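After the structure tokens below, expect a handful of questions from me.
Only a single protein chain was left out; the remaining protein chains are all shown in position.
Chain naming follows the written order as A, B, C and D, and within any one chain the residues start at number 1.
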Amino acid sequence: MIYYMAAAFLIAIGIYALMLKKNMIKMVIGLSLMDSGVNLLLISLGYINGGTAPILLNGVKPQEVVDPLPQALVLTNVVIGVSVTALALSVIIRVYKHYKTLNSDKVRDMKW
Amino acid sequence: MIKKSIALILIAILFVAIFFTLANDLPFGDNRTTTGVSDKYIYHGVNDTGASNLVTAIVVNYRGFDTLGEVTVLFVAATGVGAVLYNMGRPAGKKRKKTEASLIVRTGSRILFPMMLLFGAYIFVHGHLTPGGGFQGGAVIATAFLFKYVSDTRYHIDHNKFTATESVVGMTFALVGIMGLLLTGYFLFNFLPNGSPGELLSAGIIPIIYVAIGIKVGAELTGILDNMMEVEQ
Amino acid sequence: MDYTAFIRPEYVLMLLFAGALITYFAGKYSSMARYSLSLLFSGLALLMVALLYGKNTLSVWTPSITPNGISMYVGTNPLTWFFAIILASLSFLTIMYSIPIMKGKRMENWFYTLTLLLMGSMLGVVFSSDLLSFFIFWEMMTLSSYLLVTLAGKRSDKAALNYMILSTMGAYSMLTGITMLYVHFGTTEFSLLSAQIPGTPVNFLWLSLGLVAVGFLVKSAALPFYVWAAPAYSEAPDGFTPLFSGALSKLGAYGLFLFMYVIVGMSALIGMGSFRGVSSFGYAIALLGSITAFIATLYAIREDDIKRLLAYSSVSQVGYILMGLGIGTSLSVAGSLYHALNHALFKTVLFMGAGAIIQLTGTRKMSEMGGLATRMPITFLTMLISIFSLAAIPMTSGFGSKWLIYEAAINKGFVFIAPLAFVASVGSFLYSFRLLQAVFLGQLPDGLKDAKDPSLLVTIPMIALTSITVLFAIVPGVPLGAIASAESYMGIQPIQVDSLFYFRIGNSFGAYNALVVMTILLFAMLVAMIMFAFAGSKSKKVDQHDTYLSGEIYEHHSDLGLHYAANFYRPIERMFEPYLRLRLERTYDAFGRGYELLSEGIRRVYSGDVQTYVYYVIGFLGMLIILAGWWW
Amino acid sequence: MVNIDPTLMIGIPLFMGFLIPSVAIVWKNSPRYLAGFTILFNLIASTLLLIRSLNAPVISVLGGWQPPYGIVFVAGPLGSMLALLISSMTMLTWFYLPPHIKEGNETKFYMLFILLMAGATGMVLTGDLFNLFVFTEITSIASFSLLAYSRGKDEKEAVEATIKYMIIGSLSSAFFLIGIALLYGATGTLNMADLASKIPSANHNLVMMALAMIITGLGIEAEMFPLNGWTPDAYTGATHPVSVMFASVVVKAGFFALIRVVFLIFGAATEALQILMIFGLLTLFVGESSALRQTDLKRMLAYSSIGQMGLLLVAFSLNNQTALVGGLYAMLNHAIAKGLLFMAAGSFIFALGTRDISALNGMGKRMPVTSALFTIGAFSIMGLPFFGGFISKIVIIAGSMQAGTEGMLVAILILSASLIELVYFLRVVHRIWMREPEDDSRLKEAPFTQMFPMIVLAAFVFLMGIYPQAFFKVLIPAAQELLRGLGTMIGGA
Partner (left out) sequence: MSITDIVAIIGMAVFVPLLGLLFMGIARKITARIQNRIGPPFYQQYIDVMKLFSKRSNISHSWVFDIGPIFAVVGMLTTMLFIPMGGFQLLSFDGDLIVIMYLMVISGLGIALGAGASGNPNSGIGVMRALVLMMSYELPFVLILLSVMLYYNTTSLAEIVSKQADMAWAVLALPLSAIVADICLQGQFGEKPFDQPIAPAEVATGPMVEYGGKYLGMLMLWHAIAIIVEGSLFVNLFLGGGIVFDPSTYVGMALNFLVWIGLVFLMFFIALLINAVMPRYRIDQAFAFYWKWPTILAIIALIYVMVVSSW
């Protein structure tokens, strides 16, 4: 249960950063937090009371393992999150080069 | 102020919604696998794929296509970072404007670098047996290169070699898939024998793919790091 | 070879569309080819349309073009033919007239291409026998006419855009109505539709017919939609205006005829509700028509711009057509169709004359012209007769149609429509005399001393149309014969035409014998001429300035404004002005500006700040979640 | 007939994408040709696929694991039509590329370009929800990178647009994934057909929550109204061929993903359709209204795209066959015509050096061919007869009429929005042809290689206007596929 709460909390924090932090790097951090929250959510979805890691070595019975599928999904999502973060940061480097600021209020040459 | 309170209200709504939906409708720790597809993975996974690490079985075999996509995502991102930061790097041979690392770091990195590479390789080679896999191994390899960057302000990778490596291993993954298609009519089909679970050389194409992924991820992440490090401030 | 096999409406259309294309490419290289080809194609089309007389065809000409297998049909019938011959002959004559008028103007080559295209699409509108092709041709017609208006260059921008917007609004309304009909009945072919109409819910008919009618009312420039007419007619190139006003404005009426009487049919129309034996729908149309006629007349009286004056006059005259159309009795429909013909005849001549005069004087302000009657006798006479026809003077064809409409209105006891129409008609004397006085009578300005009639290519169409006007004044039975068959096609009791003499029209309620009237007029003319010729001595010509200056030397006073033309009706304009100031244009303009302002506000939504967008996203999600929790 | 497995439409581009950089080291100009070859392959493959799928849906199981356990590619008429659209638009854009991408790293551009195509193709073909997510990510990350590719004059704007797009886009993917997680929690499966069969018996509350999340997530890709803040900036900032790709490929794929999820997985959930209807109308009006006052050509086109996407949303949410066919037709038409418009606008801007609409005065004289092509595209979007937009509009209206009184209202709203659209496009077209240019000099037209795609698109716009039968042959089964839902068509499930 605590995992659910943590997951929801991470997502909420991420959104909080996105909505209220002006600094773009902080916004990207928010995105990362959200990603983590989602990952946690996925993993905790697959948890079974008393389950263990889904590696059927050393006599682990299939009945005892947690759902492996969410974990596989998380694996994928982690990489995607990393990719997005990397790309976002590199774009931010260029934003900074052009605008000399990372304040999202000021990066709005294009509007309406 | 209004903005902030709106934001907080919205966040609260989201939080409550996500949390209570989960808590009410998906009680934590309930065994739901009997209703879904996971049963198949859990009970037949080892036989089907030969990988005792079920996550790996899923990642590389059952849902190998996702992984191909995932690799592509990383590849796209690496290419994207390259494209985004194109022409922003320092001129060749010029030092990065960073303070020199201390002697301890330099020496330590020199010692640790091959060990980290080896560790990374271990992780992805044993991906089908133990926790971990190509991505994790690749990340470790990239960390090794990061070490290099941190310790040596002049250090930079040979782009051509990295690109070639990346290409080759990437193509390997794609080729494995295409070969599966050619041999059996199914893309990414496991056309190699499964072997006996628990052994290193088992689980069909999984080790090949994980090796490819490991090298590729390592190269890509290093490339990303390189691109970012090289940006002239 | 049997040429009659080619006398089919679809070949007419193909000829014209191909002709437009050929003319464009040939005309790029040689202006001679451009003129001769456009004349050739329109002439051929006219000939083919004329030969279609009395035919009744219907044919599929395209494969199905909607998912449900809707094909396009073209066909011809008496009603179609009546309009087609008007449109085709006007187009032909207008092209002829344009050769000298449009020479050297902007985008001359496009003019001929588009005119042929317009001719084709107008004929397409009348020939089309299903909803879809009707609409397609309708849109084509709107588009090509819009392009023709814009050929005049920058000054026509706003007018053209307004025309296009209002037309499209109408077209979309029509499209809504048409699809309603289509979805309800599952067919688009007219005869199949009309077969299914009986027993349709009244509300449905009202709605669909009303929506369709909006499109036609826009094209007819009827009351709430007339605002485009005056600017578009007046700003359009001079070569196009005759066709625009003479031919194109009739198609709104044609559409109403088509939908009210051919598709829905008289009995279903009456079933939608009736008022004194006239369908309420028709009555509403007639009412709109009469009010339009009246108001547009008031506007026309105030105009000093010759083309705007004629434009408002067009609006007003089309109001009469709608009036007759709406009343829907045998007499009124005949009157309406006849008036469509007459208006085509006289308004085309008037706009042609106006174009020639503008070409000559370089201005559209009538008060800067004057005294041209003696310099341009042919233009003057043709325009004079056309104005007589416009004012419904009984020695011209224009009287017959108005008489029929009045008779019908009075017959039905429509005490609102009839007086309005009548006063509007008196008003038409006012504005048409203003045109005469300001352009042809009064003092000839110095700059126009050596003005003379335009070239034959301009005068021949004018003379041709005028002579038809005069001819039909004596034998109204000829056009009424065609009209009668059109009426019977529409399921309306055809007007009785004395088949032997063609002179008398009328019914038990009243009658009009064109021959007697003409005879007496000629007799009186003879008497008056004799009186004039033999009494007293021969008169001597005096200079025009003699009247004014009583022998003073003109040069001493040449700065005097000698021509009484500007602000002609000032005394009564004062009376209307407070009311006319409430122009609908303002409403439309205000709406347009208001919407632009609104959209300026709307696009502020895109603030450019990414955080705002995050707010939108989260807000949207929050809303969905609340909906998901509470509502679903 | 040669059968090409749909998975190769992903596999080959990926392979080539990996191959390109190493070949480029040796042969500098190779990326362009390799990319061209890849796109050609996809074009052929998707054409064959479309022909095959008209008879029966083509199902390709990946890794030999039958659904719902493995990932499956499902190419019905609809999906293969979109795949064909994607590959052909990419092909045409490929012709259009050269002068517009000179400033950056071309090798990387071509890699991203074909991967974008691969991602979009995957989005329309995949039959697995999480796989859809992965392909969505490939597509969006490739879009981000391509968007940031601009160098030189537009660089600043491109970067700004990218960061906005990235933040919103990542947010969308997070929500999409939450939705997927909830659905998985509710049903324990990820295969779309399996999901469709299990959802009716699943926990309603969870499903609805997931639906809300997924609509939000995919709505961002589909440019739905309050979620489309990134759109105008992205279209404006991107270099011209990338704008074309956005309008004709990325957004179409995103839209299709949304529609598929709502229609197939949720079995045309009426609640979702109501939401889509309302927000579709909002999108339509907000888009068209915002375009009305634009002075920036590309931004105007961008807002027009938003409006068109709103139209599509409305058409699809009407949920009857006629409207769906109309919607699909509008989708095709919009992809083709808007692509044409962006290309022509790109040529204008390339020649003029400014995006200002007022600089277009008298372009009809200065760049006649491009102007004519632009006009054709504009006419089609405006819905004038003999152009594709006309047919789509008529069919959508007919479809909405079938939906009773509300449908009538919808029809009127759609038409009013079209009127606005007509106004601003007419202004531009008018300016191009009827105004006198300030500077009379003739500008250089784009070379034939660039003109070629525009001419092809213009020809298609015409063809769609005068011979719609050809397209209905594909669209009617496609619409039926949507209406039937996915359940009946997955052989293995």
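Definition applied: contacts are C-beta pairs under 8 Å (C-beta built on N, C-alpha and C of every residue); 3 or more make two chains touch, one makes a residue touch a chain.
Nothing here was measured: the structure is a model prediction, and the numbers come from that model.
The chain not shown here makes contact, within the complete complex, with C. Screening C:L40, C:L192, C:A284 or C:L521 against the full complex identifies C:L521 as the residue touching the chain left out. Of the candidate positions C:G413, C:G447, C:G491 or C:G594, contact with the unshown chain belongs to C:G413.
Contact with the chain that does not appear here is found for just one residue of C:G27, C:G215 or C:G371, C:G371.
Looking at C:T187, C:T200, C:Q443 or C:S488, the residue that reaches the missing chain in the full complex is C:Q443. Between the chain not shown and the residues C:L51, C:L430 or C:L457, the one that touches is C:L430. In the full complex, the hidden chain is touched by chain C at residues 371, 373-374, 380, 384, 388, 391-395, 399, 403, 406-407, 410, 413, 415, 418-419, 422-423, 426-427, 429-430, 433, 436-437, 440-444, 506, 509-513, 516-517, 520-521, 523-525, 527-529, 531-532, 535-542, 544-548, 562-565, 568-569, 571-572, 574-575.
The criterion applied here is as follows: only the chains that are shown with their structure count from here on.
Look at where the CA atoms of chain C average out and do the same for chain D: the two points lie 44 Å apart. Averaged C-alpha coordinates put the centre of chain A at 68 Å from the centre of chain C.
Residue positions of chain D touching 2 or more other chains, listed in rising order: 130, 134, 137, 141, 144-145, 148, 162-163, 167, 171, 178, 184-185, 190, 205, 209, 232-233, 290.
Among the residues of chain C, those in touch with two or more other chains are 603, 606-608, 610, 614-615, 618-619, 621, 625, 629.
Because contacts link each chain to all the remaining chains, their graph is best described as complete.
Taken in their complex, chain B has these residues touching chain D: 17-18, 21-22, 24-26, 32-33, 35-38, 40-41, 48, 61-66, 68-70, 72-73, 75-77, 79-84, 86-87, 160, 163-164, 166-168, 170-171, 173-175, 177-178, 180-181, 184-190. Listing the residues of chain A that touch chain B in their complex gives 1, 3-5, 7-9, 11-12, 15-16, 19-20, 41, 44-49, 53-57, 62, 65, 67-69, 71-73, 75-76, 78-80, 82-84, 86-87, 89-91, 93-94, 97.
Of all the residues in chain C, the ones that touch chain D in their complex are 63-68, 132, 135-137, 139-140, 143, 150-151, 153-154, 157, 160-161, 164-165, 168-169, 172-173, 175-176, 179-180, 182-184, 207, 595-596, 598-600, 602-603, 605-608, 610, 612-614, 616-617, 619-621, 624-625, 627-629, 631-632.
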